[in-house]
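Removed: one protein chain of the complex. Kept in place: all other protein chains.
Labels A and B are assigned to the chains in the order they are written; within every chain, residues are numbered from 1.
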Amino acid sequence: MELWEHITTFFSAENYTLFIVSIGSGILCLAAGAVGTFTYLRKRALIGDVISHSVLPGIAIAFMLTGVKNPLYFLLGAVVSGLISIWIVDYVQAKSKLKLDTILALTLSVFFGVGVVLLTKIQHGGNAAQSGLDSFLFGKAASMNLLDVKLFSIIALVNVACIAVFLRSFSLISFDESYAKGIGFNVKLLKGFLALLTVMTVAIGVQAVGVVLMAALLITPAAGARYLTNSIPRMLVISGSFGFASGLIGVFISYSGAGMPTGPWIVIVLSAFALVAILFGKKRGVFARRRVKKNNHIKINNENVLKDIYKVGSQGTKTITINELIKKEKYPPKLLISTLKRLEKIDHVGLVRGMIILSDKGRLAAREVIRKHRLWEIYLSKYFQLDADHLHDDAEGIEHVITPEIEIELIKLLERPEKDPHQSEIPY
Amino acid sequence: MSNPTIVEAHNLTVVYGRKPALWNVDFELPEKQVIGIMGPNGSGKSTLLKSIMGVVEPTSGFTKVYDQELSEVRDRVSYVPQRQDIDWDFPASVWDIVSMGRFQKRGLFKKLTAEDKDIITESLEKVNMLGFSKRQISQLSGGQQQRVFLARAIAQQGDLFLMDEPFAGVDIATEEMIISLLKEMKTAGKTLVIVHHDLHTAQSYFDHLVLLNTRLVASGPTQDVFTDQILTDTYGGKLTTIAKISQELENKEFPIRYK
Partner (left out) sequence: MNDFYIIFTASLVAINCALMGSFLVMRRMVMIGDAISHAVLPGIFVAYYVSGSTASIPVLIGAALSGILATLMIEWLTAKARLQSDAAIGIAYTLLFAIGIVLISKFGANADLDQQCVLYGEIEYVSLWLQPIVGGLLLPQQAIILAIVCMVLIIAIAIGYRGLFLTTFDPNFALSTGVAVTFWHYFLMSGVSLTTVVSFESVGAILVIAFLSGPPAIAYLLTEDLKKMLILGCLIGISCSIGGYYAAKWLNVSVSGSISTVIGILFLITFVITSVQKSKLDVITS
C-alpha cells in the first residue's frame, strides 16, 4: 500500500512539477529510442558512446561563456562539441593508420577529460549558479525546471518528426549505404543530417541520464525492439515506447529513493525491458529460437517415421505394427510412440490395436520426403564429386530442409528425372 | 605415375554459425606436386586450408596429413595466410616477420640461434628480399608483402606448403618469380597447395586441381579436371541451389546432420 501511496503522490497535483519532469524525461528517452534505432541498425553503438561523452566540454564552455544555466546555450554547446567529436573520429580514421576502436576510445576519454577540467574550473571559480552542473555526469532530471522540459520536449518532438519524414531515406542508408548511393541518394547529406539529429538527441538526453550512460539510451531500447519486429517503422515505435516508459519509471524511482541519480535507474529499467524482449521475442527471441529448433527435430522425426512406414507398405506388407517398427531399432521406443501419436493427430496415420495404417495424407507426405531425398541425391551426384556411399547420408539430412520452391528448381534443373542414382523410382 | 597421398580430407564439413562453408568434402592430394585450389569467392577455399592447418575446427569429418593427425606432423607443414587478412601497418620489420618462421622449432621462449639467423637470411635471399630485411612492413608493396610471407614459410623448412592466394595483388614479374621458385621447390621434393583465382594460368601452374563450391566439385589431375563442363559447374549458376539450401539451414536453424 505504501507503494500505491507513493504513486498517487507522485502523480498528484501538488507534485505537478515532478509530473511534468517525468513526462519530459519520458519524451527525451522516447526521442533517443527513436534516433537510436538507426544508431543500432548502422552498428554505430560505440560511436553513440563517444558522442555522449563528447558533449560535456560543450556544455561547460556554454556555461563559462554565458555564466547562466540556460538550457538553450547548453544545447548549443553540446551540439557543437558533439559534432566536432564525430568529425574528428571520421577525419583521423581517414587520415591515419589508427584503427577505429583506438580513435573512439581516445576521442571519448579526451573530450570527457576536457569536460571534467572545465567543470572543476567552474566549481572552483565559486560561481553561485554552478551548482548542479555535475548532474550532467549521471543525470538528475529533477533539477530540470518547467522551461527546460518544454524546450527539450519540443526538440525531441522535432527530432521524431524529422525521422518520420525521412524514414525511407534513413532506412535505406542503414540497410545498404552503397546501394543508396547507387540509386542517387545524397548519402553524405543524409548521414550528416542523421548525425545532427543524433547529437541533438544526445544533447538533451544527457539531462536525464548523464553523459556516461547516454549510450544505453540510444542502443538498449533499439536492441530490444529488434527482437520484437522486423520492420523499421515498428522498431521505431517500440524503441520509442520503451524509452518513454523507462524515462517515466526511472524518474519515479529516483524520486522515491531520495538522492538517487536518474540516469542509472533509467538504464536499469531499459535493460530489463530489453532483456525481456531478447528472451521472449516472438520470432528472434532466445526462447522462440529454441522452439524453432525443437520443431525442426519434431519435423525430422515425423518425416523419418512416415517414410519408414511408407517404405514397408510399398514393399508389399501393407501395414506394419508398432512393435515391428520398434524392432528396427532406428528410434528409441519412447520417441517413436510420441512421434506416432503426433502423426495420428494430424491424420497422417491411423493407429488401430498396434497396427499403423498410413492415410492418404500421410502417403502424400511420405512420397514428398522420398522425392526430395532422391532429387537431392541426383543433384549431388550430377554436380559434385562425392563417394556414392555418402550420397544417402547427405540426403537424409537435407530432405527435411528442401522447400517447395527449391524442389521445383531442382526438378527443372535436373529435367524431371525418373530414377535416382541407385535406380529407384522417383515418386512424383 | 601416381604419387602417394599427402593430404586427405574425409567428410569434411565446416559450419560458421549455421551456414556451411565446406560441406562433406572428400579428397586426397598427391605428394610432390603443385596443387591448385580454385572456386568462386566465398566457396570455402580459405576455410579448406584453415581446417587442414587446424586454424578452424571441422564441424564433422577430419583431415589428415601424411596419414597422421596434424599435431604429429605440424613441423613439416607451412601455412601462408591470405594477405588481406593481415594488418600491414603493424609495427614490425621484414626480419621480424620472417623470424616467426623459426618460432615453432625454437619455441616461444628460447633465443634464436645463429643457425636460425642463417636460415632466415637464406629464406629472404630465395625470394629476393634480403636487401629489405630492415624495412618496415608498412612500406612494402603488395608483391613484396607476398614474398615476405613466402620467406616466412620457407624458413619453417617444411615439406608441405599451403598458400592462400600468393598471387593476389602481385605484378607479372613477381608472379613469374614466385612460380619459378615454387617449381624449384617441387623439384626439391616439396608439395605445394595453392589457392588461386586466375583460370588462364591454372593449366600451366598446377599438376593437380581441386575445384570447390562449398562442396567438392572435382579433384584430380589437371588434364582430367580442367574441362569446360566442370568449370561451368564450378563457376556457373547451377550451384545456386547449394547456396539456397545453406540459407535455409541458417534461417531455420536446422542441424546440418541429423543423427
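Going forward, a contact is a pair of C-beta atoms (placed from the backbone, for glycine too) under 8 Å apart; a residue touches a chain by one contact, two chains touch by 3 or more.
For clarity, every value in this text was computed on a predicted model and none was experimentally measured.
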Residue among A:L167, A:V237 or A:I268 touching the omitted chain: A:I268
Which of A:E5, A:D101, A:D360 or A:E415 contacts the chain that the document leaves out: A:D101
Touching the absent chain when the full complex is considered, from B:H10, B:R74 or B:K126: B:R74
Positions on chain B contacted by the hidden chain, ascending: 50, 53-55, 71, 74, 77, 79, 81, 85-87, 90-93, 96-97, 100, 103-104, 108-109, 136, 138, 152, 156
Contacts of chain A with the absent chain, listed as residue ranges: 40, 43-46, 48-49, 92, 95-106, 108-121, 124, 134, 137-138, 212-213, 215-216, 219-220, 222-223, 227, 257, 259-261, 263-265, 267-268, 271, 274, 278, 284, 286, 289
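The working rule: only the chains that are shown with their structure count from here on.
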Mean-CA-position distance for chain B and chain A (Å): 38
Chain B-touching residues of chain A, taken from the complex the two chains share: 97, 99, 289, 292-293, 296-297, 300, 379-380, 383-387, 390, 393-394, 396-398, 400-403, 406, 409-410, 413
Residue ranges of chain B touching chain A (in the complex, touch as defined): 11, 24, 26-27, 87, 89, 138, 215-219, 233, 238-239, 241, 244-245, 248-249, 252-258
